[in-house]
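Report on one structure; see the data block that follows.
The other protein chains are all here in position, but one chain of the complex has been omitted.
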Amino acid sequence: MMNDCRTLSQNARIAVLAARDLQDEKSCFVGIGIPSDAACLAKLSHAPNLSMIYESGVIGTLPYSPAMSTGSPSIAYNSDMITDSFTVFGELQAGRIDIGLLSAAQVDAFGNLNSTVIGPYENPKIRMVGSGGAHDIACLVPELIILMPHDSRRFVNDVDFITSPGANKEFAETRLKNKLGSGPVSLITDRARFYMSKDGWKLDAPLAGYSYDEATEDLPWDVGKGINNSITISDDLFNAIRYLPYLEAKN
Amino acid sequence: MMNDCRTLSQNARIAVLAARDLQDEKSCFVGIGIPSDAACLAKLSHAPNLSMIYESGVIGTLPYSPAMSTGSPSIAYNSDMITDSFTVFGELQAGRIDIGLLSAAQVDAFGNLNSTVIGPYENPKIRMVGSGGAHDIACLVPELIILMPHDSRRFVNDVDFITSPGANKEFAETRLKNKLGSGPVSLITDRARFYMSKDGWKLDAPLAGYSYDEATEDLPWDVGKGINNSITISDDLFNAIRYLPYLEAKN
Amino acid sequence: MDNNFKISKKTKIVSLESAITDNIKPGNIVFLGGFGHAIPFYSSHEIIRQNIKDLTICRSGADILFDQMIASGIVSKVIFGYIGNPGVGLSHSFRKAVKDHKILLEEWTNYSLILRLHAGRMGLPFIPSKILQIGDMPDNIKYMKTIKCPYTDIDMSAIPALVPDVAVIHAQQADEFGNIQMWGVDGDTIEGALASNKIIVSVERIVDNSEIKKFPDRTVIPAHRVSAVVELPWGAYPSYVTDFYSRDDKHYIEYDKISRDPDLLNYYIDEWIRNIQSIEEYMKLIGKKNLKELQNGMCGLKSNDE
Partner (left out) sequence: MDNNFKISKKTKIVSLESAITDNIKPGNIVFLGGFGHAIPFYSSHEIIRQNIKDLTICRSGADILFDQMIASGIVSKVIFGYIGNPGVGLSHSFRKAVKDHKILLEEWTNYSLILRLHAGRMGLPFIPSKILQIGDMPDNIKYMKTIKCPYTDIDMSAIPALVPDVAVIHAQQADEFGNIQMWGVDGDTIEGALASNKIIVSVERIVDNSEIKKFPDRTVIPAHRVSAVVELPWGAYPSYVTDFYSRDDKHYIEYDKISRDPDLLNYYIDEWIRNIQSIEEYMKLIGKKNLKELQNGMCGLKSNDE
């Protein structure tokens, strides 16, 4: 019997879908929240040798409880290594961290992300937190996975500010020329997985239990018909959720 | 009664003379051997707050026994801090280490030092150890003190290879323009102290107990008549030698 | 050398009041340490109490300490990569100050801010990097130049050095001479301290120099670089200090509500900052039960004894 993802919380659905993209023996740069949760789920199921790296400098940890900051006790506690932020960003710039996971307030068709301002920069409607390490990860990581709750306000034609650059033609050319990371490869929502094409996001498939219409509801982009019917979540991965009870509780 | 420096070993004489130039509360970048010994003597007498920094990354130590390398047990043991070489050289480049002490196989009138080759570089008579950190210290430190046993073969008109640059006009101009350290300020032998002038080394004064002729014997440079009659060593400094017995034994 | 020889050295221990008065002047660029961990709340509060104005405050990822400094009206500029209440939401005082044009921004990213400090620490006017070549760049950092790598011919950002006038950091322990030991999460704290011209350190405890020498690898700043040391147990509350006490997440969550409302925030700043005369009063405000719970919490004293 197929695992029923509709029973999961929104965050848990994003986390399991994203976890599928994290292969064993890779290293990934993770932020707090769903990115960290997704990596935990991967590690607890199909990717025991996945290395999780936090920008605070913590490496090799499995948080017991949800952390509020990448420097929080539950990240530091029981970790294999605590180095400094300089070192982990250096590894990132050297192309030695395989995957990055990011979320933001807005995403456009080419994976440009905004976490800086809603409205104009000089006269913001909402001034947000700024890049943090998001710009750096988006520029440097070989493979970027973007995580977004399915909320139509977040999916836009043009982000108000490109905090973290995506894969539009101009950026893609500069990425190649200046030896940056190649940018976004997938967009994970709580309803579907999308992949980056030359023309922007295209639907891979809806999460099992979700229809095509649900997966693409209110998206301002032409994401195509999908290349797979649906994505099912393996038992191992599905069952791993029980180790992160807060992920289920938190919808 | 004046302390009789003629009773001291050659190394001890250099060390006490050099120690006088190390003021309290300064930081100094020291190599193994007489530079380290001189700093120890200063610390044990007039400069208790002198900070000694080794290129191995060790800071705040008073070696119990002579060390063979800056990374040796007697340097690491009982130290206040062990950081990496990158950090201490960075402090040096940032102009945050006040004084450097260097020795070499050859020195010229402007304090250029050679520790690379005797003879031509491509066909050396004697291939030596190379710069180590000597070039870096000579370029970066605000105040450089050069230590040399009085051995006429070491004092030359032109060093065979400028490992560690001195204060000749061309170099002095580049030092100013490119914001390097200002280079050599004094040359300490076991017989005298010299200071750097626009025209090269000039005699400050012989060590008490040594004559002008002894102080300048076989020097290929015109070092002038001296500006002081002689340099006496304070009781505190002289007595500090007993804490470094190996310095006395080692002549 | 004689093992028992004692050198009489200068102490760096001073009162918090004079540590701040003597080392921080109006208009200074101040780096505030702590990346989630060991944030110098109490010593930074003294800057607010002394009302030292026109400050530029900087670090990569900043939390509610920046919010408090901004709310107190002593900050004219922030140089930063992130300002928020991590895991909770926005920095409301920052948000308002930006909206009302009451504050100048120099907005980098976490890595570029760290590289600015790294260049400062290394005595370089700039350091190259691959970041900040694509995406939007605020006008306030458009003075940054681009250079060509002379080997690969690729364009790189020339990240300009940042040399703060003063760093204020919190750490586990120091000796009286100013050798500072810190462990656990550092983030960009040491980078920022070493980049700065002066360093003020508050610590959970002063220990004998012989304790320092047991783990010289834990010394992160050498004595000769430190301007002032102040013993301030609980000085990093509501953030945490590994092996001492855990993070008070609840305080951060409540601060979100408080900082949305100007009246509540004024009251908070009076209660938690302006009216506080000593670290003992601060501890009283935290409350005995809470102090104990935090000591027993993750990364606290008890957690370490397991």
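What to note about this one:
The letters A, B and C name the chains in turn, as written, and every chain counts its residues from 1.
We adopt the following convention: a residue touches a chain if its C-beta (ideal position, glycine included) is under 8 Å from a C-beta of that chain, and two chains touch if they have at least 3 such contacts.
Model, not experiment: these values are computed from the prediction.
Among A:I34, A:I59 or A:A134, only A:I59 touches the chain left out of the display.
Residue in contact with the omitted chain (choice from B:P165, B:P184 or B:G226): B:P165. In the full complex, the hidden chain is touched by chain B at residues 32-33, 55-58, 64-77, 82, 84-86, 89, 92-93, 112, 116, 121-124, 126-136, 138-140, 161-165, 170-171, 174-175, 177-180.
The missing chain lies against chain A, touching residues 25, 27, 40, 43-44, 48-49, 51, 53, 58-60, 62-65, 76, 78-83, 87, 90-96, 140, 243-244.
Contact between chain C and the unshown chain involves residues 123-130, 145-147, 149-152, 154, 156, 158, 160, 183-184, 217-218.
Criterion: only the chains that are shown with their structure count from here on.
The greatest centre-to-centre gap from chain A, using C-alpha centroids, is found for B. A separation of 39 Å divides the Cα centre of chain B from that of chain C. Annotation: 57 Å between the Cα-based centres of chain A and chain B.
In chain A, no position touches at least two other chains. Counting partners per residue, chain C has no residue that reaches two or more other chains.
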